[in-house]
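All protein chains but one are shown at their positions in the complex.
Up next is chain A:
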Amino acid sequence: MDTVMLARALFGTSLGFHIIYATIGVGVPLMIIVAELMYIITKDEDYKIMAKRWTKGFAILLAVAIASGTIVGVLISLLFPGFMQIVGQVIALPFQIEIFAFLIEAVFMSIYLYAADRLPTPLRLISIISVAIGAAASAILITDAHAWMNTPAGFEMNANGEVINVNPWRAFFNPSFAVTAIHVTVSAYMTVAFLVGSIAAARLLKSTITDQERRYHKKSITLAIYIGAIMSLATAINGHETAQMLHEYNPRKLAAAEGLFETTTHAPLSVGGWTSREDEEVKYAIEIPYALSFLAGDRFDTEVKGLKEYPEELWPPLFVHTLFNVMVGIGTMLIGLSFFAIFWRWILKKELPGWMLALFVGGGPLAIIGIEAGWCFSCIGRQPYTIVNVLKTSDAATHANNVGILFALFVTLYCILLIVTVAVMVSYFKRHPVEPELVEKGV
């Protein structure tokens, strides 16, 4: 692999690692707030214990989130200096403000973590809400830079390739900022809700648990199902707007996502299959007639641009069709699962059967896969550009030697950290089971 490929591989892997922990970092504070609120409303000690245990798990993952965030924050400058040169002139604000948002989160997190026993309830609630706001703001601001790469704004390039007429706030509020920020935030909330659901469902499936534990985990899965249902629906509705944004600003990416070669009205939606460059079609796909046109413009006769509008060297890799399908497929499945559970449990008023719990165990990991697929789709679908129509990835990347060595070292590091975090989490919660806490509260 040449240096450019290695730089892309190293950066993509690092972000793929960071996003797992970052998403959890955005979502868990929301779950903790809900649990704290439930405790205030119902005075049920179970919710207090829940908030405490989620916080403990969060504290472990937070360390990896921050460490990996530091890695990507520095690596982006090291590996893509050509890109950062333009970022520094045009879209430095979100990166800068993000750090302040993060600091707020960090300061209030340590207050919540280390001083929780010493704080009165309102102050505790205020500190965890500040954590949630800080985390969401962090994510939204970083996403802003990403949105700007997809829909660059707020500057011009002169003939010498110099940046002129900079307007930092136009860049900040670029056309795709709002939709993308919402999509990232609600998908993070949905993911963490399903992760909590996974853990609770796995516990409930155990035959050995006590009645007390069963009640505790049922409360936790209930929260997970409701938040998961709301957030997954929000993700899909907003994802639809995101696709319309692509139709308007980046039709090349939408064409690649759908494997559409010819520009057409009444374009069908291809679900599944894979895109064949030779046959210029998506093979083995299920076609839903007119659906793509309708998705893109809310009308069946919307004209959707095909890949052939562009020279072939500007096509993104065509496998992004699969990434897109994975994301949308997972979204659809999880909406189905959570709403079916609500219907079953609260309309039919029946207990959730084992097979449904088993499905919920898979929900959390699936959501994580959805996040990974979505990001990889968005970043790879932008190729060969780093800043759409402005800067090619090959001009953005570093010319340093030694990227290969670093790639090997970082991949090793991520593998070790993944294993160690799981081991630490398991060992921590094995040594601090919920049962004694529930007994202690004396209900």
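Keep in mind that, in the parts below, contacts are C-beta pairs under 8 Å (C-beta built on N, C-alpha and C of every residue); 3 or more make two chains touch, one makes a residue touch a chain; residues count from 1.
Going forward, contacts and distances are computed from a predicted model.
**Student:** Name the absent chain by its UniProt protein name; which of "ABC transporter permease", "Cytochrome d ubiquinol oxidase subunit II", "Polysulfide reductase" or "Na(+)/H(+) antiporter subunit G" is it?
**Tutor:** When "ABC transporter permease", "Cytochrome d ubiquinol oxidase subunit II", "Polysulfide reductase" or "Na(+)/H(+) antiporter subunit G" are compared with UniProt, the left-out chain turns out to be "Cytochrome d ubiquinol oxidase subunit II".
**Student:** For the chain not shown, which residue from A:4, A:19 or A:79 touches it across the whole complex?
**Tutor:** Spelled out, the listed residue whose C-beta touches the missing chain is A:79.
**Student:** Return the single residue from A:169, A:284 or A:355 that touches the missing chain.
**Tutor:** A:169
**Student:** Which of A:39, A:54, A:102 or A:315 touches the chain that is not shown?
**Tutor:** A:102
**Student:** Which chain A residues touch the hidden chain?
**Tutor:** 59-60, 62-64, 66-71, 73-75, 77-79, 81-82, 84-90, 92-93, 95-100, 102-104, 106-111, 114-115, 118, 163, 166-169, 398-403, 405-406, 409-410, 413, 417, 420-421, 424, 427-428, 431
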